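Everything below concerns the one structure shown next.
Note that one protein chain of the assembly has been removed; the remaining protein chains are unaltered in position.
First chain written, first letter: the chains are A and B, and each begins at residue 1.
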Amino acid sequence: MTPAATTFHTPHNIVHRHTTSEPPAVRRALIGVALVFLSLFLFLPLVFVFTQAFAKGIGFYFETLRDPNAWSAIKLTLLAAAIAVPLNCVFGVCAAWAIAKFDFPGKNILLTLIDLPFSVSPVIAGLIYVLVFGAQGWLGLYLNADNPHFPWLQNWLNDHNFKIIFAVPGIVLATIFVTFPFVARELIPLMQAQGRSEEEAARVLGASGWQTFWRVTLPNIKWGLIYGVILCNARAMGEFGAVSVVSGKIRGQTNTIPLHIEALYDDYNFTGAFAVASLLAFLALITLGLKTWVEHKNAALNEIEISK
Amino acid sequence: MLPGFKLTLGFTLFYLGLIVLIPLAAVFWKTTTLTWPQFWQTITMPTAMASYRLTFGASFLAALVNVIFGLIVAWVLVRYEFFGKKIVDALVDLPFALPTAVAGITLAALYSKTGWIGQLLEPLGIKAANTQLGIFIALTFIGLPFIVRTVQPILEDLDPELEEAASSLGANRWQVFWRVVLPMLTPALLTGFALAFARALGEYGSVIFIAGNIPMKTQITPVIIMGELDMFDYGKATAIAVVMLVVSFVLLLTINVLQWWTNRYNTNNLA
Partner (left out) sequence: MSVEVKNVTKKFGNFTALDNVSLKVESGELVALLGPSGSGKTTLLRTIAGLEFPDNTGEAQVLFYGEDVTQIPASERKAGFAFQHYALFRHMSVFENIAFGLRVRPKTTRPPENEIRARVEKLLKLIQLEPMAKRFPSQLSGGQRQRVALARALAVEPKVLLLDEPFGALDAKVRKELRRWLRQLHDEIHVTTLFVTHDQEEALEVSDRVAILRAGKIEQIGTPEEIYDRPASPFVYDFLGNVNLFSGRVKDGAMVIGGTEFATPDATGEKDSDAVAFVRPHDIRVTRQPLGPALPALVVRSNAAGPVANLQLKRQDSGEIFTVQLSKELFQELSPKPGEQVFVELKNVKIFSDDYSI
């Protein structure tokens, strides 16, 4: 019996002092506190974004979005997500396969290391790439070295004006870093819970490694994978701190949507900033919707599983 | 035996090294270019010290407030039925899903003197924009889901028989909560607190707009790092980053220990 069911079955004609629920007054007070708190911190900001976005009318809204700088920011954000999400997806599946289906020493350390990007401040995430690829970093030192290994490589890189920091590759790298654990984190516990008996059965029945993966594993982890991708994508498109360090913030070139929002805000173009922000807020709502739908789907699936 | 172990583990380690470990190692490499006195001077300079106090203090308070309200929200979502519950449940994750820059400008505008909430606070003499209060508000916003989402599943799985047992032994509702339910939730609450605290320490986007970034007053530590980066002083930026990384790693360890503790009741069952 679920805890909610105990209150559900209480007959409504008489007020019982039921043992596993609070008196109605306490119940109402708690619901009230929760709703006020959530309204203040969640509903109000959400409503605010959309109200401000259209504060100067729908014409101004679309004008802001049609601006070439805005358009370039949208394209760059989509590009960064389009590279980061699939890469992290492949990584997530590989990591989950190795960790969930095999035993090896150091597994717990590996799990902790995969989670590492979550506990690193976005600003530091940007910083580390500046230290590796910046003008004063490892790459910069190599490009300016008097006596480098592989002189042809140095020449080639210098000839092509190869840049990572303050350019698109840096943005993509920073995005990959901050979204690194999302898919792996969803898949590892899921695949660990499922064990390896189904895959072993498939192998015994003569399936190849690939067939086993495509026909047995993938259908089993489908919803977890989708879930991870949704979260990964939301973060990839919304990342601000890390990207802000490596981007150089050149309007129309290295600004992503969040950086473009900052630029508009700093220009005191608040309505414009909120207009662009409403795109990301809308994406957040879609993310929440999809997330709820996937969870619902998954719960339904589990229930079928149990009733079997 | 299943195939693909070498391939998948190999790729995992390669990718992890390339994206995470080598770049992170660069931080420690860069630190070695500083002498010990230089390093010490940088991490203890007055603006940095003020930022640590602010960042830790505000993160701690925000996480604490979230423990209380997060528990209430989780309780209400698990135990009670009310109109719009499903939507509320879904919206709890908004701080996860809403990009920090959007949250940042929204909170800044809401709490500015002319904003929806700011203009209500103004007559009371409360200022949120460009103050430490504003930073606390932003950190509370981003920390909320951590507590709710760690407590919620534990509360859902809590056997109603435990509460019935306590109550049949004569405990009143408050005693049941205080002596039976709360101790069962404590590890989850601590884990949620640690997660929210860790996230708040490193938070940047949702804070900078409302904070105003006044040196010694409303500059959080990531802003100090950003400031050094803007002046291309990578040495100083790195030194302060090392301080933050060490704190993060300690917290990560703490969270792992806490999670083990949360599961401890379920893992050493004999029967």
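Here, a residue touches a chain if its C-beta (ideal position, glycine included) is under 8 Å from a C-beta of that chain, and two chains touch if they have at least 3 such contacts.
Just so you know, these numbers come straight off a predicted model, no measurement behind them.
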(Q) If I consider the whole complex, including the chain that's not displayed, which of B:Met49, B:Ile68 or B:Leu169 touches that chain? (A) B:Leu169
Q) With respect to the chain omitted from the figure, which of B:Val180, B:Ala196, B:Ile240 or B:Ile255 is a touching residue? A) B:Val180
Q) Can you name the residues of subunit B that touch the chain not displayed here? A) 159, 161-162, 164-173, 175, 179-180, 183-184, 265, 268-271
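Everything that follows uses one rule, which is that only the chains that are shown with their structure count from here on.
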Q. Measuring from the mean C-alpha position of subunit A to the mean C-alpha position of subunit B, what distance in angstrom results?
A. 16
Q. For subunit A, which residues count as touching subunit B in their complex?
A. 1-4, 6-8, 19-23, 27, 30-31, 33-35, 37-38, 40-46, 48-49, 52, 87, 90-91, 93-95, 97-99, 101-102, 104, 110, 112-117, 119-124, 126-132, 134, 136-138, 173, 176-177, 180, 196, 199-200, 203, 209, 212-213, 231, 234, 237-241, 244-245, 257-259, 261-262, 265, 270, 273-274, 277, 280-281, 283-285, 287-289, 291-292
Q: Going by the contact rule at the top, pick out the subunit B residues touching subunit A in the complex.
A: 2-5, 7-9, 11-13, 15-16, 19-24, 26-27, 29-30, 69, 72-73, 75-82, 86, 88-107, 109-110, 116-117, 140-141, 144, 156, 158, 160, 163-164, 167-168, 173, 198, 201-205, 209, 221-222, 225-226, 229, 232, 234, 237-238, 241, 244-245, 248-249, 251-252, 256
